[in-house]
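Pasting a structure below so you can have a look.
One chain of protein is taken out of this complex; the other chains stay put.
So that you can tell them apart, the chains are marked A, B and C in the order they are listed, and the count of residues begins at 1 in each.
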């Protein structure tokens, strides 16, 4: 069985494991206050050209989304996001468990627009009874989205401007940020994202780490007491160095760092799959420029492939076709992709 | 200015106030354990033909919805309701503030169907990753709905059966239950509702009381420790007798009780308005058989009427027409309705 | 049976009921935006000499405490209070239900001191691991306390100063504020309290109203969007005028207003009881200068009295003595007090 079902079927990139072995006997302070964490923070600030940013390391994505969102919203506020957003559909109500409503906006491809944000904002404040309605208090995007799509610089700039006009902080979930940055269609840098968002995170779990997400808070209005929130949400790892060491390994080396290498590798292979799909005349459910590809295949083909490959069955498109998802990662081999292409 | 904007612009039905005056000097136990509350509970159990039901009195609707829903759901469960449901759009996220997601279902008229509930239930449990998704744990309806529409006996029976099959408790918000029961199109009795729902409430605030909602819990699985929940949610009135006295006054007299008289009066006047709207050739946004009427009027007419009458501007229908809402209540006078009809 | 068990065994002061009757047919806007509420707000601002204060009306005490505290605290903060404080022991965890820890301070008489607040603040910030500990974010007092005791001007000034130094907002629960102000030992005015606290409330439920608490927010940092919080916590009464009308009636007339008359009446009768207790040689559990009196009586006396009078059994003091509580209110008659005294 060759696995394309997600980007976290293996352990981690060997370089990370190697570093964990090398540092295992070191004695450090706990809870993320050690030198590896400090060093990783510096590397991230540097790559983001955000020398004053607060950087924190958490274990997983749901935890990170919950902690960031709970840290920003007042009790009667909610978070605007695409109806397909991870926080709306795949976190077992973790946001609501902190008391906040998720305010979904229509989306056909995982993205939302500056116009939709403006409209939702105006709709709230123009309502005569707005005190009876959850107040929009934050905007949540993911880059890349759950559908593999990405925001362009123009789109993110427009959203950022609208958020600024509406005094709505902007939070970008970068669980798969590496794959977005590695996309041939991408025109955003980490520094752009740091400049355009109030908070975002650089995902490790899905981009070669054992686990870990690096939160970057660039708006000083939201840095206060963030470590209390991490602790309260169960995200403060006792052996916090494990996060520091992983992100050190991923982020050293500037533009040629391991994080980008991993992302490039995965996206390159995903494009091979995408080109084969298109060449063979299959349609795509979403036109994704990243490491997730969503072909619409005849049901017999889906059945045949499932004997040799694991992948996600996404949705039934009509009574003879099904959309599926193939994911690539640091661990995907060129030979596996070639085998898949042959069988398509 | 003649008021049609809602059904709570005045104080209360004079008979209630009279009773409050008569009982004012009585000394009673607090927190709803007094004899007036006991008597009101007995009257309600009787009208509902539910001798074993638990009956509790709360102050307002949002509080009641929150308390009931929080008492039933486990932490990772959500409540299915029409997207237009009061808990989804007009309670400032009170349900989410208790940790639970509202799971909205499409609705064009404020109602949902047994089929939609079944579909949502199946969609959840058929999902391979259902543990990552909020689990449906309860169904919320309102009768009459926010759009004035009502469920028929056949519809409510089908919903109740589906809920039973899916082990989903059924909760009916009866903030305007009187007006539903008084509708010429209604074929449900209080006893039917008590039999078909696990919990429901009989609204007082919008049906002639100063305030107050009577919760009826017919499923013994949900009666445990309910008073703790009322207290925690700030709904346990120190002078609880005020609720008992009001519901005594409303519910005495069986089928001819004040609650039904008030409701009949309001619906009768609403039908006069409805008939005039139709006779004059205006369309209705919703075909409501209760005390809320939603004509679509030319904008000039809306402007003209607003000089003499207060009413709710509901939604812009096209660039020349607006839907508005006229409400009637115990306090609406036949002469006011006649004046309105003349001006239409 | 003559009732001394609490200060809310009857309905309301007849003047309030009279006003409700007179205004019953008026048509007003809902949710506290009517003219009676506006007028009551102006009267309260005037009495408090706080022309810029925000004034809001809620239904009950638990609801008010929860709403105010949830509006001020960040998610990882808690509220300092006496271990006997109402929020710590008699609200079924309503504060915790909003996500916040109550941080109890030792107290023998229901009061806490500036020194205790300072100590708790220092203990937190001096702890090396303070991010693992709930941060004190607010101070809660009650005046009068659950034990009938009151803060002097010197004490409240010291607390206010300490709170200011520690950047801890100060919130005073005035469910029984009238009785504190009416005490012969009191040297605080409403204006002092408005000046020394960031938020407080003037209790109606226990001081002659049917129900209702008037929140006064004097620190503009805490006024933002307060109405959203009221709505979310189920405290926004549809017929909000009922609160406005009651507080109008209570607060009209300046220093001679009904609120003060009621309080004076109750405290005067409480002192008659207190003097009789002392004269007859009984001890007091707390030396209360307000409308709650706590004699320690021989068990036979408690048993004998309980045949004719209702009162609260407070605590067993030794195997032959029990502390009880007698409460007076607007409705307590001089004759009832005389009868009680005879039997002591």
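We take it that contacts are C-beta pairs under 8 Å (C-beta built on N, C-alpha and C of every residue); 3 or more make two chains touch, one makes a residue touch a chain.
In this text the structure is predicted, and so the values were computed from the model without any measurement.
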| item | value |
| --- | --- |
| Which displayed chains the hidden chain touches across the whole complex | A, B, C |
| Per the touch definition above, residue among A:210, A:251 or A:296 touching the missing chain | A:210 |
| Identified contact with the non-displayed chain, of A:120, A:172, A:277 or A:331 | A:331 |
| Touching the absent chain when the full complex is considered, from A:228, A:260 or A:294 | A:228 |
| Among A:43, A:59 or A:215, residue touching the chain not depicted | A:59 |
| Touch residues of chain B, complete complex, unshown partner | 31, 70-71, 74-76, 98-99, 131-132, 135, 225, 227-229, 231-232, 236 |
| Interface residues of chain C (partner: the chain not displayed) | 75-76, 78, 89-93, 96-102, 129, 131-134 |
| Contact footprint on chain A, counting only the chain that is left out | 1, 3, 6, 8-12, 14, 17, 20-21, 23-30, 59-63, 66-67, 91-94, 97-98, 205-206, 210-211, 228, 231-239, 241-242, 331 |
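Note that only the chains that are shown with their structure count from here on.
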| item | value |
| --- | --- |
| Centroid-based (C-alpha) most distant chain relative to chain C | A |
| Gap in Å, rounded to a whole number, between the CA centres of chain B and chain A | 42 |
| Mean-CA-position distance for chain C and chain A (Å) | 50 |
| Of all residues in chain A, the ones touching two or more other chains | 75-76, 98-99, 131-132 |
